[in-house]
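Sharing a structure with you now.
With one protein chain held back, the other chains of the complex are shown just where they sit.
Labels run A and B following the written order; every chain starts at residue 1.
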Amino acid sequence: MRVGVFICHCGSNIAGTIDVAKVAAETRKIPGVAFATNYMYTCSEPGQKEITDAIAREHLDRIVVAACSPRMHENTFRKTIEKAGLNRYFLEMANIREHISWIGLDKELNTNKAIEEVAMAVSKAMQDKPLFSSSFKVNKRVVVIGGGVAGMQAALDCADGGLEVVMVEKSPAIGGMMARLDKTFPTIDCSICILGPKMVDVAQHDKIKLYAYSEIEEIKGYVGNYQIKIRKKAAYVDWTKCTGCGLCMEKCPTKNAYDYFNFGAAPTRAINIPFPQAIPKKAKIDPKYCRQFTKGKCGVCAKVCPTGAINYEQQDEIVTEDVGAIVVATGYGLLDQERLPEYGGGRYPDAITGIQYERILNASGPTSGHIIRPSDHEEPKTVVFVSCAGSRDKSVGVPYCSNFCCMYIAKQAILTKDHIPDSQSYVFYMDIRAPGKGYDEFTRRAQEEYGAKYIRGRVSRIYPKGKKMIVQGADTLLGTTVEVEADLVVLATAAIAADGAPQMAEKLHISYDTFGFYVESHPKLRPVETNTSGVFLAGACQGLKDIPASVTQGSAAAAKVLSLFSKDMLESDPAIAQVNNNACVGCLKCVKTCPFGAIVEDKLRDGRTVAKVIETVCAGCGVCTSTCPCGAIQLQHFTDNQLLAEVSTICQM
Amino acid sequence: MSDVAPKELRIVGFLCNWCSYGGADTAGVSRFRQPTDLRVIRVPCSGRVDPLFVVRALLTGADGVLVSGCHPRDCHYSDGNFYARRRLEMLKQLLPFVGIDERRFHYTWVSASEGQKWQQVVTNFTKQIHELGPLHEKKEKAV
Partner (left out) sequence: MSTEKLKETIQKVFPDVECVICWQEGFDKLHTTPLFITTPDQTEKVVWNPLCVQNLAAYLPSMKGKKVAVVVKGCDSRTIVQFMQEGLIDRNNVVVIGIPCRGVVSVKKVLAATGQQPIEDVKLSDGNIIVKTLKGEKTLAIADVSPGKCKTCQYPTPVIYDFLVGEPIESDKPAESVYDDVREFEKLSLAERKAYFEKEFGKCIRCYACRNACPMCVCQDSCIAETRDPHWITQKMTPEEKMMFHMIHSVHLAGRCVECGECERVCPMDIPVAKLKKKINSAMKELFDYVPGVNPEDKPPMYTFNVDEVKIKEHKL
C-alpha cells in the first residue's frame, strides 16, 4: 500500500494557524504512507496536477487530501485521481480547515489535531476498496402528483419536452387553489381566465394522461423504474358518459352538502360539478350527503341524466403506471378557524377566512360575485381584514410567515372597494411583506387609491354585538387600542401543509419538516430536488409561495426531469451496501430495517437464504450495517473495518 | 491521551454527513471558536453508528464520545436517525451500569445550518469531559 498525502495551505486559511510542513513531516512517518507533501492551493489546476504527477511518479494507490471539508471538494479530487488512473473511491479527505484552522488560533494544538485527523484519514484510506457504478435503463415517463398551477406547469413543460406525463389529482378537477381565486395580485388578472387555458392544455395535450379524483396508492421501485399504483376513486358517475351538462346538479334534492371547492362558503348539492370551468367537467356524488346512499331512496339524478351516466354501484379502481421520475406538487392547506378561538373559532358566520371571501368575490362563486354577509345576506359597508390569523404565532404552532397573505389582503381590499364603492376596509397588520415585482406599489395602491385604512397592530378579540362584529386590536403607531365595528371580518388564516402530506412523504421516501412541508436537497442551491433520486418538488408543498414562484418551480422541476432523462442509461452510486454471502446467516434483520426497502430475501443455489441489496434503490445510509450482528452486510466506503480503523487510530494515539 | 495533555482529552465525535458534519462546517465558516479536543469521524447517517463503536472508543482510550445527526424527521435517509435515537438511548442507560459515567457519552441533533448550536455542543461537552477527567490512566507512549 502506498498512500499519498497532500496537505493544503489554502492560502493562509489553513497555513495561518496550522504548521502544514510539520503535518506533512509527521504524516510521512506513518507506515504505509509513501509520500506526503504540502501545497498552496490543492484544488487549483496546478494543485491537482501535483496530485496526478505524484500518483504516477511515486506509484501511489491511495490518496488523502487534507484541506477543506469533503462536502466542498470531495468530488473535485475524486475526478482528479480518476484522471490519474485510480478508482475514484481511493480518495479520503481530512477536514483541517472548517474543523480545525478556522475554529481556533493555538498553532500547537491545531497542528497536533491536524496530524491526528490526517492519521485517521490514512487508516480509512488504506481500507478503501475500488467501487464501480453499474448502469441501468430509465423509463422516460413522469408522474406529476397534484394538478395545481405548479403541477400543471411541470406537466406541460415535460410534455412539451417530449415526455409522456401522468398527472394524478386527488380532487375531482384540476386547478388547485389558483382555480378558486377571483383575481391575482398585482395585476388583478382574473385568475381562472389565465389558468383556464393552461387547464385545457393539460386536458388536451396528447402526451398528458390525467387521472382526476384519484390518489397515489403505492409507489414501488427506484429512480428510472417506478411502478405506481393509482386509486381511481368512485365518483358514482361514469365519466365516459357524463357530458357535464349539470342537469343532475340542478335537480338534486339535497342542498346542504359541504362544498369542498368553496371551502364551505356556501352549501352545494350532493351531486355536483365543482365549478363551471372545471376540468374534467364531470359530476361526482358525495356519498356522505346523497340520499341514495344515506337513506337508500332517491335516484333523481339517475332519472334525469340524459346519457344514463349515474352508477351507484361504481367501485374504486386501481391502475398501475410505470414511470421513471416523480414530481410532487401537492400544494398546501389552510388552518382551520377552530384553532383561533379569540377570533370566534369559526362560530361566527360573519368572521370568514380569506379563501371563503375570495369565493364570495368570485363571479362564478356561491354568491355570483355579490359581496354579502353570510348571516343576513346584506351588503357589508365596513370590512375588516386581519393579517396573520395564526401565522407567525408560536402558540398556534405556526411560527412562520404564510408568504402571500399581505398581498392577497391588499388585493381583496381593492376588490371590495370596486364591488362596493361606499365601503371602507381596514387592515390590521404586523408587517407588510411585499417583496415581488410591483408588489409594494400594489399595497400602497390599496391604501392610497382605494382608501383601505392600514392599522399596525394585532387583533386581540372579535365578537358579535347586535348585527355588527366588534374587532378589538391595537394601533402601535398611535400607541393606543382600537375597536372597529365591522359588518364583515376576513381572517387571513395561516397556510399550512396539505392534508395527508406526511403520509405521501412516507410513500415517496422523502423527508418532511416539523410543519409537513417537504424537505429539499439544499435550501439555497437545490430547491426542487429531494434527497431521494428521481423525486422532485414543485410549488407550495416545498414551502409556501405565490403563483409566479410556483410556476417557476414547476418549470424547474420539469427541467430537472428532462435532464435526468437526457441519457438512456443512468449510473448507480456504488457507495452502497454489499452482502457477503458467506457471512450472511439469512436472519433478514437488514431487510426489515432498511428505510428504502432496498434489501430483499434471496435464495442461493445451495438453498441458503441470504439478503440481497437492490443496487439502484440503496441510498447508502448504513442502517443495515449497524443492524447486522455478524457484519455480513457492509456499506461500502464506510465499512465497519474502516470506522473501527479510525477509532483505533485515534484512541491509541 | 494526546501529546498535548493535560490541555486536551480524547473526545471522539461521530457526525452524520448531511446535517451535523455540515453544521460543523458552518461553525467553521462562521469562525466560531471551539476547544480542539474533538476528533471527527464522518458517517453517512447517525443510523450508521452502531452503539458498539461508542463502547469500543470508550474502552480503548476515548475519554468522551459524541454522536450527532439530523433532527428526527429531517434525516436525509428518512428513518436513519429514528433507529439511532433508540439505539443510542439504550446505550446511554447501559453505560452507567458498567461503571462508565453516562455523561461521557452524548448524542444530539444538529442541522447543517446550526453553526452556533454546534459550537455550544462542542464547547459544553468538552467542558463536561474535562470536569469528569480522564477515563483511562495515562498510558506510556509506545517506543
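List of remarks:
Here is the rule we use: a residue touches a chain if its C-beta (ideal position, glycine included) is under 8 Å from a C-beta of that chain, and two chains touch if they have at least 3 such contacts.
Because the structure is a prediction, the values reported are computed rather than measured.
For the chain that does not appear, the touching partners among the shown chains are A, B.
Checked against the full complex, the candidates B:Arg10, B:Arg48 or B:His106 give a single residue touching the omitted chain, namely B:His106.
Along subunit A, the points of touch with the absent chain fall at residues 582-585, 587-589, 592-593, 627, 629-632, 634, 639-641, 644. The chain not displayed touches subunit B at residues 51-52, 55-56, 59-60, 72-73, 79, 82-83, 85-87, 89-94, 96-101, 106-109, 120-121, 124-125, 128.
Methods note: only the chains that are shown with their structure count from here on.
Once the centre of each chain is set as its mean CA position, subunit A and subunit B turn out to be 31 Å apart. Within the complex, the subunit B residues that touch subunit A are 2-4, 7-8, 10, 12, 17-18, 21-22, 24-25, 27-29, 31-36, 39-45, 47-50, 53, 56-57, 60-62, 73-80, 83, 87, 113, 119.
Looking at the complex, you find that subunit A touches subunit B at residues 69-72, 95, 97-100, 102-106, 108-110, 112-113, 116-117, 120, 506, 509-514, 519, 523, 531-532, 593, 595-596, 619-623, 625-627, 635, 638, 640, 643-644, 646-648, 650-653.
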